[in-house]
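One protein chain is absent from this view; the other protein chains keep their places.
Letters A and B mark the chains as written, and numbering starts fresh at 1 in each.
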Amino acid sequence: MTILAHVFTLLAVTAGALLFLAGTIGLLRFPDTLSRLHALSKADNLGLALIVLGLLPQAASLTDGLKLILIWLLAQLSAATASQLIAGSLNRRKSGP
Amino acid sequence: MMTTTTPDARTSRSGLILRSAGFLLLWMILIGPAPKDLAVGLVAAVAATWTSAALWPAGARLSIPGIMRFLMRFLMQSVVAGIDVAWRAVTTPPAVAPGFVTFRTALPAGMIRATATAIMSLQPGKLPVASEPDGTLLIHCLDRREPVAQQLAADEAAFCRTLTDGGQHG
C-alpha cells in the first residue's frame, strides 16, 4: 500500500512541477497580456492542485491533510479573484480615459 | 416587512449560526484546537460570518446535489483547463488565437454574477474581463476557433443548478 502511495505521490508531484514549467513557458511565449494571464491562472493552479494531491498521502495526520486541502481552496479562491481583478483593471485601462 | 419572528428570519438566523460554526471549524483546522487560541478563533468566526452575511444573504438557497455535481464538473474542467493551456504553451508555434467574445448572461448583476465569472476564469480557455449592467459579459478566450458560446452556456447552466431558484433573483 505504501509503495502505491509513494508512486502516486511521485507521479502527482512530477506532473505538478511540469505544469508550473508549462505555465512559465506560456507566460514567456503567449502574444498578449490576457493570454499570459490564462497561462498563469490555469496552469499554475492545476500545478498547485497536483502538488497538494501528491502530498496528501504523505500527510502526518488528518488535520495536516485537511490543512493542505484548505490551502489549495484558498489558492483557488485567490487565483479566481486575482485574475478577475487583473483582467478588469486591464480592461478599464484600455477603454478608460 | 421583516420581523424577527417570521419563519424565514428564524431559518436565516440558524443558517448564520451554522455558518459561524463552519468558520470556527475552519479555524480549528488551520490553527489547531488549543483552548487558548480558541478565543481568537471565536472572534474571527463571528467577523467572518458578519462579512459573509453582507456578501451573501442567509436567505439565498443553495441546492446541495447541484453543488456536488457542480464541484465534480468544476474539478474536471480545472484539470482540462490546466492541461489545455500547458499544451498550447509548449507547441510550436503556441497554439493560440486569442480574441474577445461577448456573451449575454441571465444571471443577475452582483454577487451571484461575480461568483460565476470568477469561477469561469478557472475554466478552459475563457477569462471574463468585463460585465455590463445589462448582462453582457466581455470574455477573453485563448482560441476563438473553439465553440466558446456553447461552452459558456453549459457553464452557466451548471452554475444555475447550484441555486434552488435557478439564479432568478439575487
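The rule is short, and it goes like this: contacts are C-beta pairs under 8 Å (C-beta built on N, C-alpha and C of every residue); 3 or more make two chains touch, one makes a residue touch a chain.
Just so we're on the same page, contacts and distances are computed from a predicted model.
From the set "Imelysin", "Multisubunit sodium/proton antiporter MrpF subunit", "FAD-dependent oxidoreductase" or "ABC transporter permease", the protein name that UniProt assigns to the chain left out of the figure is "Multisubunit sodium/proton antiporter MrpF subunit". Among the chains on display, the ones the left-out chain touches in the entire complex are A.
One chain is missing from the display, and on subunit A it is touched by residues 6, 9-10, 13-14, 16-17, 20-21, 23-24, 27-28, 33, 36-37, 40-41, 44-45, 47-48, 51-52, 55, 58, 60, 64, 67-68, 70-71, 74-75, 77-79, 81-83, 85-86, 88-90, 92-93, 96-97.
FYI, only the chains that are shown with their structure count from here on.
In whole angstrom, the spacing between the mean C-alpha positions of subunit A and subunit B is 17.
Contact residues on subunit A toward subunit B in their complex (touch as defined above): 18-19, 22-23, 25-26, 29-32, 34-35, 37-39, 41-43, 45-47, 49, 63, 66-67, 70, 76, 79-81, 83-84, 87-88, 90-91. Across the interface of their complex, subunit A is touched by residues 26, 29-30, 32, 78-79, 81-90, 94, 96, 98, 114, 117-119, 121-122, 124-125, 127-130, 138, 140, 142 of subunit B.
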